[in-house]
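Right, I'll just put the structure down here and ask away after.
With one protein chain removed, the remaining protein chains of the complex are shown where they sit.
Entry: chain A
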């Protein structure tokens, strides 16, 4: 497993700004952003930044370890409906006990993984519970 700077660079909008595309023809929201609509096939899409806020629909506490992410295990993954209407599965942070379905969550930038060979660290989006909104 190698972390390569060009890959982190080209994914910066996805991970640091939650950049999505919106189809100008059918209104579909596509995340990660693409230059085509995955619903109607149109190429007329525009880039938008997602709010990063959403509602937790469900979650799982995973004990599976992946190379580079060893320190994160066990990890909660949440199925989140973002306020823009799309559903994504993403890691949850700062969660010690099982969260409640229906909780409000927001995106935050955290460490994703570490390259053991060159020491590079990759950062990206995870979600945390919002205490008071």
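Please note the rule applied: contacts are C-beta pairs under 8 Å (C-beta built on N, C-alpha and C of every residue); 3 or more make two chains touch, one makes a residue touch a chain; residues count from 1.
Note that contacts and distances are computed from a predicted model.
Candidate names were "ABC transporter permease", "2-oxoisovalerate dehydrogenase subunit beta", "Thiolase family protein" or "Cation:proton antiporter", and the UniProt protein name of the unshown chain is "Thiolase family protein".
Contact with the chain that does not appear here is found for just one residue of A:22, A:90 or A:105, A:90. Residues of chain A in touch with the missing chain: 1, 11, 14-15, 31-32, 38, 58-70, 72, 75, 77, 79, 87-91, 112-113, 122, 124-126.
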